[in-house]
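In this view, the complex is presented without one of its protein chains, the others remaining in place.
Chain naming follows the written order as A and B, and within any one chain the residues start at number 1.
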Amino acid sequence: MMDGFPDVMRAEWTKFRSVPVYLGTLLGAAGLMVLFAVLISSGSPGTYDQAPYVDRFRFTHRPLTGDGSIVARVAGQRADHPWAMAGVMIKESATAGAPYAVLAVTRGHGIRLQARFTTDIAGSDHKAPHWLKLTRAGTVITGYTSTDGSVWRPVGTVTMTGLPSTVEMGLFATSPGAERAVPMRPVLMRTRPGTAVFDNVSVTAPGPPWRTDDIGGAGSPEPPPPLGIEPTAVTVTTPAGDIIGQADDGSRVIAAVAGSIAGLLPLLALGSAFVTAEYEHGLIRTTFAARPGRVQVLAAKAVVLAATVFTTTLVAGLAAFLITQPLLRLQGFRPPTYPDPSLADPTVLRVLVGTAAFLTLGAVLALGVGAILRHTAAAVTTTIVLAMAPVLVTPMAGGPWPQRLGPLAGLSIQQIKETDDAFLLPWAGRTWTGFTLLCAYAAFAFAGGCVLMRRRDP
Amino acid sequence: MNLIERPTAATIETHGLRKHYGRTLAVNDLTFTVVPGRVTGFVGPNGAGKSTTMRMILGLDTPDEGRALVGGRPYRGLRTPLRHVGALLDANALHPARRACDHLLWMAHSNGIPARRVDEVLDQVGLATVARRRAGAFSLGMKQRLGIAAALLGDAPVLMFDEPVNGLDPEGIRWICGLLRGLAAQGRAVLVSSHLMSELEDTADHLIVIGRGRLLADTSVRDLRAQASGGRAQASGGRAQASGERAQAPGAQTQASGERHGLEQISLEEAYLRLTRDATEYTATEDGT
């Protein structure tokens, strides 16, 4: 079966390179990849364009003068992101960027004591429900946790020099998503509002009434509900928001491959058209007459397609990487926060080569679908809809599963920081899972094409 | 048949047609008239500009200069053009998933032709039994017949066929020659193009010969033979010898120079080849490469 395969490949390569539209599509896809990388790198850094932090959340608080403490039990937390927080906070004032200290439960990282965008102390590995206490003595703030509200364990201490006498103290929640994640990721997931339910709220000294503010202008769909004088049970629902200081989120590498999804669609069309064009113009009969081994023909097409797409997209990715570095530095993505990435770094290589492989697998998947459906419009439409399914489905049904199960799962290979920016990619924390799934899809489609090609008459 | 307009005079005229494709001059100052009552063969080597000319007559391509008229009017100005001109340009111009009868039906609808004409023409071309089959399943010969049926749909006084015998078997070729002669006998103007003179030998009464976009001859078949034979009689012995060796067509007889009784038997094929010898775009060399 394998003899003469090089001849078949040569024939398919001749067919491929003699159609200007095919070569044009390859170049066009490469051009789109580079273009988007450049455009994205030339704009504002997005997440941190106003200030070197993100400070957006809903804060239910009242002023505290002098020493005091706040105790609350986080009865429940509902949010998507592993770093979504719900807890108690002491903040200099109810404005974005003001110094703060928080003690909160998170969805995926246990209890944390954080302050001033730079300090992060890990507590026990508990989720809601849990008791939290934050005490202030002068400029020293201490956090305690408890499972029952009577036995308290200290988590840590932060010293906030320059803390004025009157501060704001209260309850808060965040719901990170697009904000925490790199602005260069295409956002398919929705960031849902995060809700934290507190009860057994008590403060050491009574004072002015509580108020609720959206810090950082979060812009909520509904106004905060009014509170009674001394509430003991509070629900804080925050629209998308986060409290985070600027840190390396992988932007300098992600920018290079940010346009890969733009290059995907033309390559899917190319993959399908490479086989359906023969059926639609009757050329397939000539092809099969010249070479009766039909599986050989499809395999040769797959090899030619894979080789050309992989080469082109890899070169495009490398070019994008090299071109975007100076642009990104100009935009403020500089050391020490954003160190210079190097091509010798295995992560960088994985992202660049993996992206080229992702696009190649997509094209081969499209080829298989084309061999199965034999009709250009049907094949191109089906492949694109399958790939874009998360875009359609996620806004309606939500959740990570549309992205995890579709061909776009292959994007998991692009993860740089586990759980952070990876939140926007499928299979957060598992770089190879989604990619392997896409390999399986492509193989399955190709096999289906082979089987049907042998069985059916053209 | 309920005619919306009276069919105009059955003629095709071209006046000084000129067309470039890129840098190639495909048609160069072409002027001729096709009149009713006879079959006019439109012949020339491959690439001579026959299809381009026909497309310009039908308004599919715009000439750079000159104009083409059907019944004295430009094609694009006709309200029901299929009733004025029936044309077969490309037998493969069909949607493979559409049934043959539906392919003719939409054409009929577009020009207000009654649906029963569809059945009539399918019967006339011998496709009545496969009318409801998808056109994609047709052989080349069947597609040719379907294209001919489409040309006949409007019962038009002017008919144009571009290479209609492609893909037909000998019986089919004989059938179409009979069809063409019959249509001409009904008083229609029939223009048939071909690059093989042998196909038209018994069918055409008049010939328009073009080569490299230029008009080479606009004459009756008899006159063309006479012209070619006359030229041959004046040729030197050596050249007559050579052309005698080249004449391979059936019925041709190689003659020594100067013998006039071979005049009637010079094949149209040879006459045409001599005429277009210099104008052939694509010629195989002697050793077959």
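Basically, a residue touches a chain if its C-beta (ideal position, glycine included) is under 8 Å from a C-beta of that chain, and two chains touch if they have at least 3 such contacts.
The rule we apply is simple: contacts and distances are computed from a predicted model.
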item	value
Protein that the absent chain corresponds to, by UniProt name, given "NAD(P)/FAD-dependent oxidoreductase", "Sarcosine oxidase subunit delta", "Acetolactate synthase small subunit" or "ABC transporter permease"	"ABC transporter permease"
In the full complex, displayed partners of the excluded chain	A, B
Full-complex contact with the absent chain, from A:27, A:205, A:233 or A:377	A:377
Residue in contact with the excluded chain [from A:121, A:262, A:405 or A:439]	A:262
Given A:272, A:324 or A:431, the one touching the chain that is not displayed	A:272
Option touching the unshown chain, where B:32, B:75, B:138 or B:161 are the choices	B:75
On subunit A, residues whose C-beta touches the chain left out of the figure	21, 36, 39-40, 42-44, 78, 183-188, 190, 192-193, 195, 221-222, 258-259, 261-262, 265-266, 268-270, 272-273, 280, 375-378, 380-381, 384-385, 388, 391-392, 395-398
Touching residues on subunit B - with respect to the absent chain	55, 58-62, 75-78, 80-82, 85, 87, 89-90, 92-99, 102-103, 105-107, 109-112, 150
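In this text, only the chains that are shown with their structure count from here on.
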item	value
Inter-chain centre distance, subunit A versus subunit B - centres from mean C-alpha coordinates, in Å	65
